[in-house]
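For this depiction, one protein chain was excluded, whereas all remaining protein chains were kept in their positions.
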Amino acid sequence: MELRFTQEERLFRDEVRDYLRAHMPERIRQAVQDELPLPRAWMVEAQQILNRAGYAVPHWPVEWGGRDWTPVQRAILTEEIDRNACPKPLAFNTALVGPVIAAFGDDAQRRRFLPAIANLDIWFCQGFSEPGSGSDLASLKTAAVREGDSYRINGQKIWTTYAQHADWIFCLVRTDGSGRKQQGISFVLIDMATPGISVRPIHTIDGYHHVNEVFFDDVRIPIENLVGEEGRGWDYAKYLLGQERTSMGNVGFVRRRLDRVRAMATQSGLIANPAFRRRLTLAEVELKALEVTQMRVATADRGPGAGVDPTVSVLKIKGAELLQAAAALLLETLGPEALTAGFDEAPDAAFDGLDPHSAMLSAYFSSRKYSIFGGSDEVQRNILAKAVLGLGGAA
Amino acid sequence: MELRFTQEERLFRDEVRDYLRAHMPERIRQAVQDELPLPRAWMVEAQQILNRAGYAVPHWPVEWGGRDWTPVQRAILTEEIDRNACPKPLAFNTALVGPVIAAFGDDAQRRRFLPAIANLDIWFCQGFSEPGSGSDLASLKTAAVREGDSYRINGQKIWTTYAQHADWIFCLVRTDGSGRKQQGISFVLIDMATPGISVRPIHTIDGYHHVNEVFFDDVRIPIENLVGEEGRGWDYAKYLLGQERTSMGNVGFVRRRLDRVRAMATQSGLIANPAFRRRLTLAEVELKALEVTQMRVATADRGPGAGVDPTVSVLKIKGAELLQAAAALLLETLGPEALTAGFDEAPDAAFDGLDPHSAMLSAYFSSRKYSIFGGSDEVQRNILAKAVLGLGGAA
Amino acid sequence: MNFELDEGQALLRESVTRQFEALGQAPADAQTWRAFHDLGLLALPFAEVCGGLELGSEALMLVMEAFGRTLGQAPYLQAVVLAGGVLAACEGEAAEDALARLIAGQSCPALCLYEPGSRYRWDTPSTRATRTANGWRLSGRKLAVPDGGEADLLICPAASEDGLTLLLVPADAAGVTRHIRPTPDGRTAADIMFADVELTVAQAIGDVRRNHAVLAAAIDHAIVASCAEAVGAMARLIEITRDYLAGRSQFGVPLGSFQALQHRAADMLVAMEQARSITFHAVATLDAPAAERTCAAAAAKALVNRAARFVGTQAVQLHGGMGLASEYPAGRYFQRLTVIETLFGDTDHMLALVEAGGDWRK
Partner (left out) sequence: MNFELDEGQALLRESVTRQFEALGQAPADAQTWRAFHDLGLLALPFAEVCGGLELGSEALMLVMEAFGRTLGQAPYLQAVVLAGGVLAACEGEAAEDALARLIAGQSCPALCLYEPGSRYRWDTPSTRATRTANGWRLSGRKLAVPDGGEADLLICPAASEDGLTLLLVPADAAGVTRHIRPTPDGRTAADIMFADVELTVAQAIGDVRRNHAVLAAAIDHAIVASCAEAVGAMARLIEITRDYLAGRSQFGVPLGSFQALQHRAADMLVAMEQARSITFHAVATLDAPAAERTCAAAAAKALVNRAARFVGTQAVQLHGGMGLASEYPAGRYFQRLTVIETLFGDTDHMLALVEAGGDWRK
């Protein structure tokens, strides 16, 4: 048991921090700090800066750009990226489709995609959820019918983040409808430029456009775009659930938001209100605990494919709760000005001159998604009840 | 719609208040104020003072001592009894067994029991719950076998409040095990002096002895002690659930406890802490809302037998929550002295000279029961989900 | 005491709700305002001597609740309850004229309360009114005036040598600049700059010795009206959520059969009913002495704010992704409830007002 960072770990943290501060442009860090929606080009630029230092995909196999780091080092990297207000590597690329291709793709797929995924030369979006599937992902209906050397795909995906930016989409599709619903699901890669794909924006209550519906109408893709074996897509999706564990708590994000609340409240004098201050202090204390929980999850990392670690659910639930609590404090800090602190600009509009207040009310509404997407709070509690507490068979 | 008390209602309230203050002995009111456990004799004395003014059983039929009051008047009485720190009439007598005998008993039972019940000349306790039944009351197993002119009863009841004080017990017993579990249940009255009855105290975490197990070992009772028809006991029990609605919120009790917190905090200076003060103010505001909710429930009274009004569940849930919140504020107010503010005396021990602090920590632990007994919070939420929201069929 | 609607109240609620549903949630326009006029809504709270209907606080509560249920977009709270409340309490020709035009549906006034750094305190404005040869010169900045972009007449409290002065400023007066910004409920609010606006003597309404009391009363009425609106919105949002849970299946069973979701919905109901109860109390106290009235209004808003947040966020949660999409109703109710939270004061501010009122518990 070593509850403190070692000297090596502290040196590593300083190295990461120095690189980020030296290389990430101030305009990008400021926009992240202000929680403004970033233009696509900035996100690509940021990821390439990370990738240049080996910071985009350290958890990948070394031959594909990974670094042979300890779990603590990887957790430190994630935290420093967040703490220094750098954009995180695009999770769909680096945490989701990349590891699947690395583990289950063939060599041709690996060579074609992995370097481009790491460098965000190809932008992937995720096609898992469907209308009506909700948390019951395996009930998906989008069908891929084998016709010679290709699949013909028909169906619809929903809540597809950044589909409007994406070059490719990775999808779970049904290639066989005869068995249990978890069987007959396959994992395919689809070029968004393929004829028959259409994207419809879903505007969300934060006033922005992040998510979309994606429609597939007789979309033909070559069978080379199948990853792994036909019918094993559900296994690969479950493999993914064991990945991307250390960033689930959004620790650095919460920290930035709480720091912002404290700075604003100090400037406005609200900090002198002890009742407000106690709430802020409590959130900061909870965050400190969450930082340790994150490190516990990180150091308990049991490698890819080891399945679900239930403590991840603690991290996910509490991270969402704190992000929402911080958003509520932000709202309180704004006072009557909260009314107009957002909703002022179209997404990806001309970026300069945005009021730094303008995204704060959006942040409040946007925060609700953290307890819904990526495995809702309710799903996480089911996992805890079943896996840790041995309570199951519930309706 | 008349959101204020009428002139008549205000006069009625003053009349009740004046009587209570003039006739209820100060020592009894002080003990209630201090939340000390009352000796049996004091409870009898208090109820007889109420009964003399027609305040013990105003909701009963007029010929048996009831008053033809409006629901608002009855609610005002309940609140004034609580607010002026008077002991409430024993619910087992006046709210539970009395109305059942009045509605379903025969004339001999009415004459024999109702006046004595109203005046607490006979003290009844309740034998509904059994080990293992929990919220599933109808699963009860205590059996009454008909043998000539008597029943032979064997079984066990649990959580029987004041069994140690009681002269009689009213019980749900199984007279027929062949049909659905709700069928074959009968409602009987049993003299606690009957051979074969034994009472075992259950000591609770508040340090007191309120509840008991009651064992029936070949207990013989005359069939005259059956109330109503054999096999209809479950209907009578459900009828009871429609009674005693206005006191479920414990509004006056919460008020007294919060007033005590404010007085103590003012004396100690804790009230100057704004964070504490906000919590107290919020509780007081919630209580004000609960007072109105209670009046809404009272004025929506649809008469006996109309079945369950789901708004009662709001009252029950919120009343328990506030009583517990007030107990927590009491704990906070005590500071380090909380450690020794209770558990000092045996129940019903010599009463004089008890430290007025001595029951406060007991009150904290005792408060937990309000969300468990009388239909747990979970049962109340099931009722709301089903009756008001139309959501049902849950596990 | 009795919480049932009488015949007239039931009729009012029914007709208003039907009309609001017919108007839908389109942005308010002149036609809407005309319909409000024809329904008598613009005259509803005002004394008969001013040409009002004097229907009382309970009637206003029912109208606001119907607003909440239907997510009505018209600036009724601002123009009629808040600004109208100030105009009705001020003597003098200018105020009387302005009120008459409001009742006639010819004017839509707005009260400008908050300033940079003021938070929810409105009684010590930095905006200054100075005397000139012809009347007054007004300078200052007001923030986040709800529906202030739609107003043709601005009531601007300012500090002057006399005390708290109320000035009636036409929205198109020289020196007035409005920055109109969208608010999350699909409406707008205005940041308003008054730069050396020249006003006549007659444009100062009211009496400086009474202005504080006039504003306090109008704000308390508007606070209670906003509580009633929130109660209506919560009640409807709970129905929407119930319908969603009952109608949608997951893992082969209706969402509504999951006990954890049922209990959440039950808790939303509990919060809403408590909010309704405290709103009743505040309505019943609107005619009480000022200190008591302010305490009751603040107490109501404190609890309504908490309930609005709980009901709003949990409705979104129970809707899953659908709750986040602007095109579905749940999120829009959450947005309006959030806006109401920020009006007149957050929970902490309201609790502090209750405390400042001294012994309000009776």
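As written, the chains take the letters A, B and C, and residue 1 is the first residue of each chain.
Keep this in mind: a contact is a pair of C-beta atoms (placed from the backbone, for glycine too) under 8 Å apart; a residue touches a chain by one contact, two chains touch by 3 or more.
Because the structure is predicted, anything quoted here is derived from the model rather than measured.
Undergrad: What are the shown chains in contact with the chain that isn't displayed?
TA: A, B, C
Undergrad: Which listed residue (A:Thr78, A:Asn93, A:Thr142 or A:Thr293) would be found touching the missing chain in the intact complex?
TA: Checking the options A:Thr78, A:Asn93, A:Thr142 or A:Thr293, the one contacting the hidden chain is A:Thr293.
Undergrad: With respect to the chain omitted from the figure, which of A:Leu3, A:Ala108 or A:Ala193 is a touching residue?
TA: Counting the whole complex, the residue in contact with the absent chain is A:Leu3.
Undergrad: Give me the chain A residues in contact with the hidden chain, please.
TA: 1-6, 9, 72, 259, 277-278, 281-282, 284-286, 288-293, 295-296, 299-300, 311, 313-314, 317-318, 378, 380-382, 384-385, 388-395
Undergrad: Just checking the interface: what residues of chain B touch the absent partner chain?
TA: Interface with the chain not displayed, on the chain B side: 129, 132, 134-136, 139, 158-159, 202-207, 211, 268, 270, 273, 275-276, 324, 328, 331-332, 334-340, 342-344, 361, 364-365, 368-369, 371-373, 376-378, 381, 394-395.
Undergrad: Considering the whole complex rather than only what is displayed, give the residues of chain C touching the chain that is not shown.
TA: 258-260, 262-263
Please note the rule applied: only the chains that are shown with their structure count from here on.
Undergrad: Report the chain whose mean Cα position is at the greatest distance from that of chain B.
TA: When every chain centre is compared against chain B, the largest gap points to A.
Undergrad: If you average the CA atoms of chain B and of chain C, how many Å lie between those two points?
TA: Those two chain centres are 42 Å apart.
Undergrad: At what distance in angstrom does the C-alpha mean of chain B lie from that of chain A?
TA: 53
Undergrad: Would you mind pulling out the distance in Å between where the CA atoms of chain A average out and where those of chain C do?
TA: That pair's centroid distance is 39 Å.
Undergrad: Quick check: what residues of chain C touch more than one other chain, meaning two or more?
TA: 257-259, 261, 348, 351
Undergrad: So which bits of chain A are touching at least two other chains?
TA: 273, 275, 394-395
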